[in-house]
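Okay, structure first, notes after.
The complex is shown incomplete by one protein chain, all other protein chains being positioned as in the whole.
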Amino acid sequence: MKTHTTLLRILSAVIILLYSSNGLLAQNTDASQISNILQVQQYERAIHIMAMLLIGFGFLMVFVKKYGRSALTATFLLVSVSLPLYLFVKGLGVFEERGEIEQFILAEFGAASLLIAAGAVLGRIRIYQYLILGLVFIPFYMLNELIVVDDFFHFVGKVYDTGGSIVIHSFGALFGISAAISLTTKQDLEIPIESDATTDKYSVLGSMVLWVFWPSFCAALVPVEAIPYTVVNVFLALCGSTLATYFVSVKLRGKVLIADIANAALAGGVAIGATCDFASHPQAMIIGLLAGTISTFGFAILQDKQQKFHKIVDTCGVSNLHGLPGIFGGLAAIFVIDGIDAVSQLKGIAVTLILAVVSGLLGGKLVALFGRTKEAYNDRAEFKDAA
Amino acid sequence: MKTHTTLLRILSAVIILLYSSNGLLAQNTDASQISNILQVQQYERAIHIMAMLLIGFGFLMVFVKKYGRSALTATFLLVSVSLPLYLFVKGLGVFEERGEIEQFILAEFGAASLLIAAGAVLGRIRIYQYLILGLVFIPFYMLNELIVVDDFFHFVGKVYDTGGSIVIHSFGALFGISAAISLTTKQDLEIPIESDATTDKYSVLGSMVLWVFWPSFCAALVPVEAIPYTVVNVFLALCGSTLATYFVSVKLRGKVLIADIANAALAGGVAIGATCDFASHPQAMIIGLLAGTISTFGFAILQDKQQKFHKIVDTCGVSNLHGLPGIFGGLAAIFVIDGIDAVSQLKGIAVTLILAVVSGLLGGKLVALFGRTKEAYNDRAEFKDAA
Partner (left out) sequence: MKTHTTLLRILSAVIILLYSSNGLLAQNTDASQISNILQVQQYERAIHIMAMLLIGFGFLMVFVKKYGRSALTATFLLVSVSLPLYLFVKGLGVFEERGEIEQFILAEFGAASLLIAAGAVLGRIRIYQYLILGLVFIPFYMLNELIVVDDFFHFVGKVYDTGGSIVIHSFGALFGISAAISLTTKQDLEIPIESDATTDKYSVLGSMVLWVFWPSFCAALVPVEAIPYTVVNVFLALCGSTLATYFVSVKLRGKVLIADIANAALAGGVAIGATCDFASHPQAMIIGLLAGTISTFGFAILQDKQQKFHKIVDTCGVSNLHGLPGIFGGLAAIFVIDGIDAVSQLKGIAVTLILAVVSGLLGGKLVALFGRTKEAYNDRAEFKDAA
């Protein structure tokens, strides 16, 4: 009897020992290693997004012939001012917690939206004014994020926008074209924006960098198990918009315009953002086809009319690449996602657009206080020529 | 007695509980997390391959002076038509299963082979004909994949071709030069293919993008434990071909030709494909040195003779970069891999070459039905000039 009791005790002790030393402990170690590994995978996507921000957006904007070095310098400065600012505002302690890379990716999203906004006024403000634009933009962007993404005020409800069709692309575009109202002079309306064969190719380089890394943008904060599905969706949407762009560009213009290819080919990435982790693969491709069509139509037909109507210049045509396809993508979610609350989704879009317009008008005025370019789309007044 | 029985039962229950809740469960959770993580790592490589397809192949082909925007547009279109097509043909349900990224990478391999084929006829077909080329190419490519890689008909046996020396590079090159027979006019034979200092640098940019990401191409579907070894092999092969290209180019031409560097430096990547996970590191470097030598010799000596003999133009010299080094790599496996069935390997090469030639001849005729460029290597008839 005693032996048995003793044996049983020893057995129990062994079980507990084995369990605690190898079971629990091992499990904890593994769990923390897996959590580390997942964060490093997030960081890989953060690097991809950074390639999009600097090389992608930067070179896409190099098409303006006499303003290339300014476009690149502006990109450098906009990224360098907005990332620390976002982290600082969000932060004050956040950094010390886990999820550091997640915070950083959210900051990159803000920088992306800012670069879109800047594209609308590119070439018509002085270099240091891009810094002011960044300082003004980020707080408004974060306010919109707070209301629409975090639903901090319990006002909008659940908005589907994983890849930022609404809060990144539409917000940036609407802010930009609203800011352009204060930042376009009558004179600016008459100056042509020149490009040539070399600058066009730089533009396509930027476009391709954006295209290639776009899935990492949309899947940046998606749970690990949903990433493969999401990235295939993003690629299919981009294939769709690229094909549509070619056909619509030929149809509407008679010949292909390489600027259409460089820009509208990306519209699928913009539009799929809201539904990238929910759309079926065929739906993703259809969203891409429609987005490419809408965007090319915007560049070929709407842009002139809109510019004349609002008396603005939208240098990079951000309303066609980010504005329309972004809104389209946000609306598409209502038809694509099962069980979506359409009211919340519409509220999210409406709040974003209103806030973008209001803050863009204000932001434009603020930036305008700090001066004007001497010569639009030409940076010789600000850059020293090399020896 | 009773106490003991009860104790034993409780103990058993505890064991089972502990085991099932933490052991099995934890193990399953971990296993599925690890499987997710591995798939995300595959996706990282899928992104690298996409950078090669768009930026790499795209800019490598920009060297043709008056055809740069067409080369880039063609690249965009070829990728955008072939990926969904491959997935569609393969698919119809495949997407819903696991291994989605694996399917996508196989589709990217098909797109790579197509871009190689297109390189042979670049500049002599109209933009929409690249789309037709893609539609024609992919089914034949998939048929060859079915026969040689999957050994679906139990005809060839085991063929070693992890990185696609045979089924991607040789197939694409042979298809392309066979298609060129129908797609080269007498007139084309007399028009020089012009390049200049700027377009040459774009070409090197494309080349460097290919060089840098090549290990991800070869290791894309390799089991995780073999990846480190494989990627070091690919880098060593590329170092070998780069060094060989410089010396052979100076030797054969008197001076270096930058086009040799941009192209033949990559031959090591082409040739190591068949043996990248088996060759020893010194073997990998030697395969690279030989491949660089063969490729540069092809560009400097063979290309002219071959073009005159077949009365074709191979715009990008794909037979020298992908054809010869690919076949060389496939054959090298016979000497490098222990226990390889040489007959199967030779059968795999033979089937690939025959199928590529037959389908290339047919494909060229089909594409030729849809018209002709108005002016070879000049795209002004198809592209609208910017304002």
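By written order: A and B. Residues from 1 in each chain.
The rule is short, and it goes like this: a contact is a pair of C-beta atoms (placed from the backbone, for glycine too) under 8 Å apart; a residue touches a chain by one contact, two chains touch by 3 or more.
Nothing here was measured: the structure is a model prediction, and the numbers come from that model.
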#### Entry: Identified contact with the non-displayed chain, of A:79, A:193 or A:353
A:79
### Query
So which bits of subunit B touch the chain we can't see?
1, 4-5, 8, 11-12, 15, 19, 23-24, 27, 30, 34, 37-38, 41, 44, 48, 192-198, 200-201, 204-205, 208-209, 211-213, 215-216, 224-225, 227-229, 231-232, 235-236, 238-240, 242-243, 246, 253-259, 261, 265, 281, 285
### Query
What residue numbers in subunit A mark contact with the hidden partner chain?
4, 7-8, 11, 14-15, 18, 22-23, 26, 30, 32-34, 36-37, 39-41, 43-44, 46-47, 50-51, 54-55, 58-59, 62, 68-69, 72-73, 76-77, 79-81, 83-84, 87, 95, 100-101, 104, 127-128, 131, 198, 202, 205, 382-384, 386-387
